[in-house]
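Below: the structure, in structure tokens.
Omission of a single protein chain aside, the complex is shown with its protein chains in their original locations.
And now, subunit A:
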Amino acid sequence: MSVTRKERVVRICLVVLFTILCFFVLVPFYAVTISAFKPGEELIRYGLNLRFDLNVMSLDNFVYLFTGDHAYFTWFFNSLLLTVVQVVLTLLISATVAYGFSAYDFRGKNFLFICVLLIMMVPFEILLLPLYKLIFNIGLMNSYSAIVLPGIASAATIFFFRQYLSGLPKELIAAGRVDGATEYGIYVRLILPIMKPSFAAMAILNGMNSWNNFLWPFMVLSNEGKYTLPIGLKTLLTPYGNNYDLLIVGSFFSILPIFLLFIAFQKYFIDGMTAGAVKG
């Protein structure tokens, strides 16, 4: 189809508009990237800016990040470990629960599902103090279990998996029973393999949330050796410290993994993110 003159004008306007908007979106990334190559004093003196000046830029911060005497990589690996554990547990448990909701009719099912939806509407923040008290009382302070456990049956993830499973033919389960599989055998051998594609979207979404999670881990963890990356970065930002070089190169380096993941698995990020918005 040929494009008319008027349509060409519309196209140019659209592209120009989005290029300008895109510029505003990307400027902070540009600023943080070039600042990662600048000395910390420059940040303290001038703040974050866009000056590209090869005379002051160097790889010093990166050298410091990789060789310096600091806990950065401990935090990095803590985050990695915590993210993996959290994602694996959350996915397996939420999928199991979602299967229970979608495959069976049982007493109390509607009530329990309303509870799932309710969780999505109660601000988690109001539970901070009682949870803090609970964790304190059962002696789980400063432990990763305290961070992982409250989220393992994630309401949003259960909701997503249930939506996904609602399209599943019930005959499949019936056929499994005819073949003599137990209820759990059906789930493990027939259903879990089918759910694989939906795992990707939820793994990425949960992974992203876990990698970036801050407030609750911040309250629970008190030992610097156990800090995760966001908490570690936050502690670098003190009113007295001059850790700006490490802070900025560390921030840059903490966005990088998730950035690369995004570029590789774009579709899954977006699927996971928009799962709740359109009611199926």
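Everything below uses one rule, namely that a contact is a pair of C-beta atoms (placed from the backbone, for glycine too) under 8 Å apart; a residue touches a chain by one contact, two chains touch by 3 or more; residues count from 1.
Quick note on the criterion: contacts and distances are computed from a predicted model.
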Protein name (UniProt record) of the chain left out of view, among "Phosphonate metabolism", "Lactate utilization protein", "L-arabinose transport system permease protein AraP" or "Nitrogenase": "L-arabinose transport system permease protein AraP"
Hidden-chain contact residue, picked from the options A:37, A:76, A:160 or A:187: A:187
Touching residue (missing chain; options A:97, A:195 or A:221): A:97
Residue, one of A:63, A:84 or A:128, that touches the chain absent here: A:128
Contact footprint on subunit A, counting only the chain that is left out: 3, 7, 10-11, 14-15, 17-18, 21-22, 24-29, 31-32, 35, 43, 45-50, 93, 96-97, 99-101, 103-104, 106, 109, 112, 115-116, 119, 121-134, 136, 149-150, 152-153, 158, 182-184, 187, 208, 211-215, 219, 229-231, 233-234, 237, 239, 247-248, 251, 254-255, 258-259, 262-263, 266, 269-270, 273-274, 276-279
